[in-house]
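Here the complex is missing a single protein chain, while all its other protein chains stay put.
Entry: chain A
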Amino acid sequence: MATCYPPCAVPGSAAGRARVARSPHIPGCFAYAGLNLTCSMSDEPRLPLGEPAPDCLLPNGRYLHELRGQPVLLAFAPEEWNPAHAHQSTIFTQLLGAFDAGSSAPEAVVSCWHSLSCHGPVAAQFGVAGQRALLLLDEQGRLRWQTTIRPGHELRTGQVLAALEALRPDAPAPCAAAGEAAAGAALAPAGGGLSRRTFVTATLATAALLLLVGAAEAAGPVSPTETQPPMPAPEAATVPVTLTINGEAHRLEVEPRVVLLDALRENLHLTGTKKGCDHGQCGACTVHLDGHSALSCLTLAVMSEGRKITTIEGLAQGETLHPMQAAFVKHDAFQCGYCTPGQIMAATALVQDKQRRSAAEIREAMSGNLCRCAAYPNIIAAIQEIQTA
């Protein structure tokens, strides 16, 4: 059987992030005046399916060939830490953990590196240049499945599971079954009627085995091609924070770098506040801090202690919508609805001063909230109705 490696640290931990490989250049990626207008990651992973993967020195100091005899999932992602990515890494590793490689190897160990830099030398060997990518190698070290995760997209868990299922000895055809339909069938929970979140959680609850390798060994030897020395990062210590949200005190433990948006969504499951750009450009994450509109993506959770936080969940009184919510419904002030919580939070803060604003003044005051469906005329109509009410 394969060599058994010590388990890795919790995905997203400091050890898992310790290697920093910088790209000298990201082709086609150009940020102008702070707006990531285009990020054309045209290069797709180039390794053909079924071919043996190139051997390489992994960030943990081991060579890829040492992992023969077990499926290996290579996850390439930017070094930039992001709770959503960390969460997804957890899902990948747990899926791998739950995967039974077959009767021939009941004690099979599965592997996952969640922090292979998509700009690093390993990535280059696999033809990954800047984009997030996931590659699955079979027990013989052949590439069996690969996918690129485009900017702004997230991978469906079902795709990974389907790819893993296709590795089973009795699978109908390798990789052919790796489609969303197959994945959906494999994952469909009994009973139905579950929300997307519950569904993911339910899937994860079936993960019985969690045995990982790699990232914990990040303190090992470094590939000579990695010239950028790792940034000595302080330990990711959490601090206790009490947040007063919608009149209720919540006590949580977060790292200082966790922004309020992630604390709301990931720690407290208040997912009404949306993550759009995560850089203060779109307004989808707008909340009220002490009654004023603010961007939760650019506010540290630790700095929000002692402030009165209101989210979209705090506007309605029981089943009765806030007048602004009702006005948005009445005026059809949204299409896809993703920006709507932020729009409504910005709008409710705006009308607090009881001023009667012209349409132009509303546009100017609301310019920090983007709506890609362009429901702007209806948003303005909704706000105008409330301010004249």
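Keep this in mind: contacts are C-beta pairs under 8 Å (C-beta built on N, C-alpha and C of every residue); 3 or more make two chains touch, one makes a residue touch a chain; residues count from 1.
Basically, contacts and distances are computed from a predicted model.
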Record-based protein name (UniProt) of the chain missing from this complex, from "NADH-quinone oxidoreductase subunit N", "Transport permease protein", "Xanthine dehydrogenase family protein subunit M" or "Hydrogenase": "Xanthine dehydrogenase family protein subunit M"
Touching residue (missing chain; options A:278, A:313 or A:385): A:278
Contacting the left-out chain in the complete assembly, out of A:49, A:316 or A:359: A:359
Residue of A:65, A:292 or A:372 in touch with the missing chain, whole complex considered: A:292
Touching residues (missing chain, whole complex) on chain A: 14, 22-26, 29-34, 79-81, 119, 231, 233-237, 239, 255-257, 259, 278-280, 283, 286, 289, 292-295, 298-300, 302-303, 346, 349-350, 359-360, 363-369
